[in-house]
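The structure follows.
One protein chain is absent from this view; the other protein chains keep their places.
Moving on to subunit A:
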């Protein structure tokens, strides 16, 4: 019994700095993604910042929370695991849908040498030039 409590306290001592580092790294990545959302010149570049680094930052924070409840409560929290899986699946899908909707409603691109998607979409009956002339917003 004594040996077991000693081992638990040792695990907590090791786990504490790992959890702290994971949380701070995740928060810093979230701030960097917010900085990218403010500074990038274009919807599509902003979607890059919002989808990749924000997802990684939140996954780090959630992993820290998962380890925290595992180490200090003694059993892993399945709800945080579910949250990790959910964020990991849904964030890229949402980013992709946003970029697709932005392109098809004629949001202007920043710099582009050649747009190969425009003729391909026109063949399908979706006219981007017309959408560019009369934007939705």
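Brief remarks on what is shown
We adopt the following convention: a residue touches a chain if its C-beta (ideal position, glycine included) is under 8 Å from a C-beta of that chain, and two chains touch if they have at least 3 such contacts; residues count from 1.
Basically, contacts and distances are computed from a predicted model.
From the set "Cation:proton antiporter", "Hydrogenase maturation factor HypA", "Activator of (R)-2-hydroxyglutaryl-CoA dehydratase" or "4Fe-4S ferredoxin-type domain-containing protein", the protein name that UniProt assigns to the chain left out of the figure is "Cation:proton antiporter". Against the chain not displayed here, subunit A makes contact via residues 16-17, 19-21, 23-24, 26-28, 30-31, 33-35, 37-38, 43, 46-47, 50, 54-55, 57-58, 61-62, 64-65, 68-69, 72-73, 77, 79-80, 82-83, 86-87, 90-91, 93-95, 97-102, 104-105, 107, 124-127, 131, 135-137.
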